[in-house]
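In this view, the complex is presented without one of its protein chains, the others remaining in place.
The chains carry the letters A, B and C, assigned in the order they are written, with residues numbered from 1 in each.
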Amino acid sequence: MDEMSKSMKAMPDMAAMDMSVMQACMDACAACEQACTVCSTQMMDCSPACMNCADMANTMMRSMMRMQGMTPASMMAMLDACIAMCQTCMDECMMHADDSDVCRMCAQACQACMDACMAMKTMMMASA
Amino acid sequence: MDEMSKSMKAMPDMAAMDMSVMQACMDACAACEQACTVCSTQMMDCSPACMNCADMANTMMRSMMRMQGMTPASMMAMLDACIAMCQTCMDECMMHADDSDVCRMCAQACQACMDACMAMKTMMMASA
Amino acid sequence: MDEMSKSMKAMPDMAAMDMSVMQACMDACAACEQACTVCSTQMMDCSPACMNCADMANTMMRSMMRMQGMTPASMMAMLDACIAMCQTCMDECMMHADDSDVCRMCAQACQACMDACMAMKTMMMASA
Partner (left out) sequence: MDEMSKSMKAMPDMAAMDMSVMQACMDACAACEQACTVCSTQMMDCSPACMNCADMANTMMRSMMRMQGMTPASMMAMLDACIAMCQTCMDECMMHADDSDVCRMCAQACQACMDACMAMKTMMMASA
């Protein structure tokens, strides 16, 4: 691998990234996993989406703790997947938000996780 | 939600999908998770990428077992993330493939998982 | 730590263990995780037990792939937890075994996982 492709592969300079944005994203993923796990036990229509979202949010959080094993390309794709999964879960839970406090809180945690993942993407593009 | 947007959101008709393609993809994800988990314990440079890939492959496999909780959009984004993560892990492990049989087998399992995820994408686009 | 306590802590000699028993246990855990994941999406009473069992079986499988990070004490405790969780899930699913093929298959996968974990315990005690 030549130096050019190596530098293209490398993560944006960590020093140039705002670590508080990444910490906020890890916290939002952790909160999303927990809200989705609780919501999935209600045995409502949203349960499969909640289980999918809990697993994706956990995988996203862990990957941010293991950035040595990420490239910009895999990081961007993972963030997009987490955003899409949160959207699916939120859409399902919003259908029951009037009937279930747990669903409403789950939808809020999904929205917060999406927002935090989008902030990560914005920061990564700015520091690329 | 009107019927139009509902049908746009719905997964492609499961009857129209070749279930053997999905089963092959779940099997490839399971094999990838296991190869990556073993490889990660070698304490080589690839370990963090292997851990990330093991978690993503497991999340991908489980999500295919819970398709009630997926939309075409979240499914496509998850498949792209799994492909990107396998690529990152494979690139790392290929650097040690001459020195480590475990890394070579891990790279092969990542390649097989990527291929299976791409076949899923092709099938989903054909039946959309 | 003196040599005595060190040797007491060490895993039984891997050379003395029958690797086919461990491989069979990892396979049974993987099959159990998959059966439980599918069963959990049925939204029946057994779902929370199935989700718990899927996570425990995955954690058990991965730990057997990372034996460098296990002691006999933690291995025995994990096997006991996996056996107990499989028992709980099997008991729940057996209540619906007449109504649901998925529950019946899940209960069988739990039973097979329990049997394989017990075989691991027997082997470890014999080679201790």
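The rule we apply is simple: a residue touches a chain if its C-beta (ideal position, glycine included) is under 8 Å from a C-beta of that chain, and two chains touch if they have at least 3 such contacts.
Predicted model only: the values in this text are computed from it and were never measured.
Which of B:Q34, B:S47, B:S63 or B:T88 touches the hidden chain is settled by the complete complex: it is B:S47. Panel shows subunit C; residues 46-53, 55-56, 58-59, 62-63, 66-71, 73-74, 76-78, 80-81, 83-85, 87-89, 91-92 of it touch the chain omitted from the view. Residues of subunit A in contact with the chain left out of this view: 26, 30, 34, 37-38, 40-41, 54, 58, 61-62, 65-66, 68-69. The chain not shown here touches subunit B at positions 40-41, 43-44, 47-48, 51.
Quick note on the criterion: only the chains that are shown with their structure count from here on.
Of all chains shown, B has the CA centroid lying nearest to the centroid of every protein CA atom. Put simply, the C-alpha centre of subunit A and that of subunit C have 30 angstrom between them. Separation between the centroids of subunit B and subunit C, computed from CA atoms only, is 24 Å. Residue positions 47-48, 51 of subunit A each touch two or more of the other chains.
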